[in-house]
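Some notes on the structure that comes next.
What you see is the complex with one protein chain gone and the rest in place.
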Amino acid sequence: MSDIKLAFIVQQPQYKGETSRLAITHAIAYQTVEILLEDDETVTPKLCFVGEGVLGITKDQPAMEIYGITSTESHMKNSLLVDLEVLVCKEDLDKYGIPESDLPDAEDMGADVTIQVVPFAEIQKAMDEAKHVLMF
Amino acid sequence: MGELSDKTPDKELDVLGRVCPYPLVLTKKSVEKMDSGQMIKVLCDAPASAEDSIPKWAEKSGHKFESVKKGDSWELFIEKG
Partner (left out) sequence: MGKLTIGVFPGVVGNMSYDFALKIAGAAKDKGHDVSIWFSGNASGSVIAGQKHLKDYSTAEQHLKALLEKGVEICVCEACAVARGAKKDTAIEGIQWNAMHWYLAAIHGADRVLHIGGE
């Protein structure tokens, strides 16, 4: 069994550019990489939001109505739907005054996991454990 | 027309306008919830998904697969194995 651990670190706010959204969709692609790998090969990502990356990931986003594109919230929900481990830095949420209750969940879509608000030390641990760290 | 495309699907999934990784991810999620023998029709207009990812995944997963091109999009028929 050859599993590669990856840490996707999102430092840029959503909607400022597309990079931060691309972090989410690339991480979600761990669900489909199997078609290009051998049967016993897997990729296990952790999607982590730090610094300004915690901006723009709250719920009730009307991006489709205003911009005509899928919202970051919908991408976050899809992450949870595919059991992606999503970590959000507690210290940075507190710094920006964003309550944990403002973060989306995907229970209504049948997701079994939720966003984990964790101390930065946990995100540091994810980076230490990863074979490759991808900064977005 | 073919063996699968001639039948009435049990489910239909519209991923038109969606791009990778969503066409395959959403297809996988839908098929997971189906019983063996059931068939889904997926509407897709992303070439990398319709012509590569989804058929590759279907074959690897042991599902029957058929594709019908309709202009710039595809109707993909997947029967769960």
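Observations on the structure shown:
Labels for the chains are A and B, by order of writing; each one numbers its residues from 1.
Keep in mind that, in the parts below, a residue touches a chain if its C-beta (ideal position, glycine included) is under 8 Å from a C-beta of that chain, and two chains touch if they have at least 3 such contacts.
What you see is a predicted model, and the numbers here were worked out from it, not measured in a lab.
Across B:Thr27, B:Ser49 or B:Ser67, the residue that sits in touch with the chain not pictured is B:Ser49. Checked against the full complex, the one of A:Val33, A:Ala111 or A:Met127 touching the unshown chain is A:Val33. The chain that is not drawn here is touched, among residues B:Leu4, B:Leu24 or B:Met39, by B:Leu24. Hidden from this view is one chain, which touches chain A at 2, 4, 6, 12, 17-19, 22, 25-26, 28-30, 32-33, 35-37, 41, 43, 132-136. Listed by residue number, the positions of chain B touching the unshown chain are 19-21, 24, 46-49, 52-53.
By definition in this document, only the chains that are shown with their structure count from here on.
Chain centres here are Cα means. That of chain A falls 26 Å from that of chain B. Listing the residues of chain A that touch chain B in their complex gives 25, 28-29, 31-32, 34-35, 78, 81-82. Those residues of chain B that touch chain A in the complex are listed here as 20-22, 24-25, 28-29, 53, 56-57, 60.
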